[in-house]
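For this depiction, one protein chain was excluded, whereas all remaining protein chains were kept in their positions.
Let's turn to chain A:
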Amino acid sequence: MIRTRKGVAAGVTLAAVASLILAGCSGQPQPQETVAADGPVSIDFWYSVGGSSADALMKQVDAFNSSNSFNITINPIYQGDYTETAAKLTNAVQSGDTPVLLQGGDTFSAYLHDSGLATAPESVATFDGQAYNGDGVVAAAANYYTFDSKLWAVPLMVSQPAVFFDATKLQAAGLSGENPPKSIDELFDWADKIYAATGAAGLVFQQNEWWNEQFSALNNVVYCTPDNGLGSEAATAFDFVNDDLVNVWTHYQKSLQAGAIVNVGSDGVAAQNAFSVGQAAMLLASSASLGTTTAAAAFDINAFALPVATEGGGAVPGGSALWVLGEGHSDNEKAAAVEFARFMGSADVQRQIFEDSGYLPSNQEALDGLLTSETSQPKLALLKQLTATAKTSATGGCHNGAFGQSRADVRSAIQAIAGGADVQSSLENAQSKGTDQLADYNKRASK
């Protein structure tokens, strides 16, 4: 299974680079002011969520189809998870059958932007003559999809990592979620204290490269340079090895070996389960896991934001966004796509998606409203964290087209650290490999 997934990932990377070269970096066409809405227009929308999240999404697609005044019909097509959708898109690029609307996973953003397939919604001529305005998008969410000062996608289903905890277990160690730790290092101190006081582990989280990126952003340090790839220049090197990060992973290694942090390997579901059954007092996980853990746990789950060590730092938001893939599509189709993007990003729709699926709202008005009406402590903590997240290059997250393999290398480094390997050299090795891959990608993509 692992071999197959690796193979798929490798295939996707190869195909992505190939299609990137084919697609070229064509300039965005100059939009007309207004597009005449002549007759019905039907457009394809590729989406990548299943289960109840898909129910929440389809509810809004149906609402748009029955309520829009431009005779637009959205044809939603499920294309598997984000990786599989990426695989399908790279195939579709070759045959010129790309959809005009795509729900893109966060890590696929650099490719969609670099390939020239995407069109920034604000550059598309619309039916009503009003250009798309992204001012209403929550700053932290917009930050992730803003390249060179332009919003390239409308955040659709937003998630952000946080710390979930069992207040009773914290209390037993004389700790309180009301006064959360001030840094990840202090969070690991908490895990040690809980273990010393109760004999049970204090913290659990999966060994995943995502945490390396998050810990770096919390220190207000960009993960790749320059500017995390979000400025006018593409990222050319990874830059995550520093004293702070080495100290954090060294602390992790010690706490893991002592039993204060549970070792669940790279399995995220195992981490959630370990927390839900009371094996650990705290869980470091995405906001998307709140629903599952709440359903499973026999205790009340509380949450606090990821501790921000340096001003300007914060948790990098993830999830998915709605991309308009203008390349090869008519003005009418693009205008219809932007109309749908506007609808999906609106306050009412984002509030409803939050209530139906648990994904955080990407609309500021919806977020403000929920901050006053939401009564659940963990949900409120997540909403407050999203509001408070600074809009800096660090919190925008690293964006580059060679992230796939380099992420796998960082994951291996974290697994090696968990197994007792030297922290500094493991991270340096992953960083150097990643930078080589990045240079190779930039060369092939003529960046």
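What we mean here is this: a contact is a pair of C-beta atoms (placed from the backbone, for glycine too) under 8 Å apart; a residue touches a chain by one contact, two chains touch by 3 or more; residues count from 1.
Here is the rule we use: contacts and distances are computed from a predicted model.
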Among "YciI family protein", "Circadian clock protein kinase KaiC", "Carbohydrate ABC transporter membrane protein 2, CUT1 family" or "Rod shape-determining protein MreD", UniProt-listed name of the chain not shown: "Carbohydrate ABC transporter membrane protein 2, CUT1 family"
Contact residue for the chain not shown (choose from A:357, A:395, A:412 or A:431): A:357
Of A:50, A:328 or A:420, the one touching the omitted chain in the full complex: A:50
Chain not shown, touching residues in chain A: 7-8, 10-11, 14-15, 18, 49-55, 77-81, 84, 87-88, 90-91, 94-95, 97, 159, 269, 272-273, 276-277, 286, 288-289, 291-292, 294-297, 357-359
